[in-house]
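A single protein chain has been omitted; all remaining protein chains appear in their positions.
Take a look at chain A:
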């Protein structure tokens, strides 16, 4: 069993409002990046293909295709560098890890859209 003191130690590093998205969603990840003195927001958009870990070690993987090349990026879910995660589209998936998408190209990478679940927000400005 996990010791309660470990949870207490992690508590201050966790988000007050957890990010809401699930595997299969198409998302925009807004990350704060420092350019010299100025901070600006960079957006990485793609499909969430996996989440792993718990507590402060929780990570999620986003996959997108950049000029014909598959690119995956992992983000620490609770990092203060992630300003927000915007859900663009809910995808209907039947497994927790979508690694099979790596072997697919073009039209085959599409996921069927599903209706928002209870308590989920309607995806904004569908592209």
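Heads up, the rule we're going with is that a residue touches a chain if its C-beta (ideal position, glycine included) is under 8 Å from a C-beta of that chain, and two chains touch if they have at least 3 such contacts; residues count from 1.
As a convention for this text, contacts and distances are computed from a predicted model.
Going by its UniProt record, the hidden chain of the complex is named "Large ribosomal subunit protein uL3" among "Glycine cleavage system H protein", "Electron transfer flavoprotein subunit beta", "Large ribosomal subunit protein uL3" or "ABC transporter permease".
Along chain A, the points of touch with the absent chain fall at residues 3, 5-6, 8-10, 12-13, 32, 55-57, 76, 78-81.
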